[in-house]
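Apart from one protein chain that is not included, each protein chain of the complex appears where it belongs.
For chain A:
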């Protein structure tokens, strides 16, 4: 039952942030348990859940932390940004204010999270087409300006929820594994593992193993 028992190649910590009521908890429950609850209680403090996915035949275990949205609680929740390699910054496409606050949340991440954290802007509640207050193009342009990836989701009808998590985890994986390859092939080699010359294979392998053990 303990997470130590299951096998994984990488463990990535991802935080869900954004104003209260934008649907962070439901994104989490949709992704990890395929559940949605319109009347789920407000998150006080932090909660988290895990799920493993496959990328390039590697098992990536995502540890997703769901934080309270209200500013008042940031003193507590920001402590949980530590060690996070990814952040889903969620707003509600039907509530413009939650989109306006994205800037605040970006600042929050800059202040408290790792500077290399991968951030994805998520416009949730895309099922509320008739109530849309934030145009997709505007949000996408904002995301591009700020070097964020962007997606619109609906935890209610499951649209893009899987894709959002898959995308950010894959992105993190690419960065991490490239960093690893760079580390492994110290200066000259940029070739993939499978065609690494036999002569240097032992040392190379040993090194890579060591790196793989490290938590990201």
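The criterion applied here is as follows: a contact is a pair of C-beta atoms (placed from the backbone, for glycine too) under 8 Å apart; a residue touches a chain by one contact, two chains touch by 3 or more; residues count from 1.
We take it that contacts and distances are computed from a predicted model.
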Protein name as given in UniProt for the chain not displayed, "Signal peptidase complex subunit 2", "Trafficking protein particle complex subunit 11", "Rab-GAP TBC domain-containing protein" or "Ribosomal RNA-processing protein 42": "Rab-GAP TBC domain-containing protein"
Residue among A:8, A:73 or A:142 touching the omitted chain: A:73
Chain not shown, touching residues in chain A: 1-4, 20-21, 38-42, 44-48, 63, 68-73, 75-76, 79, 95, 97
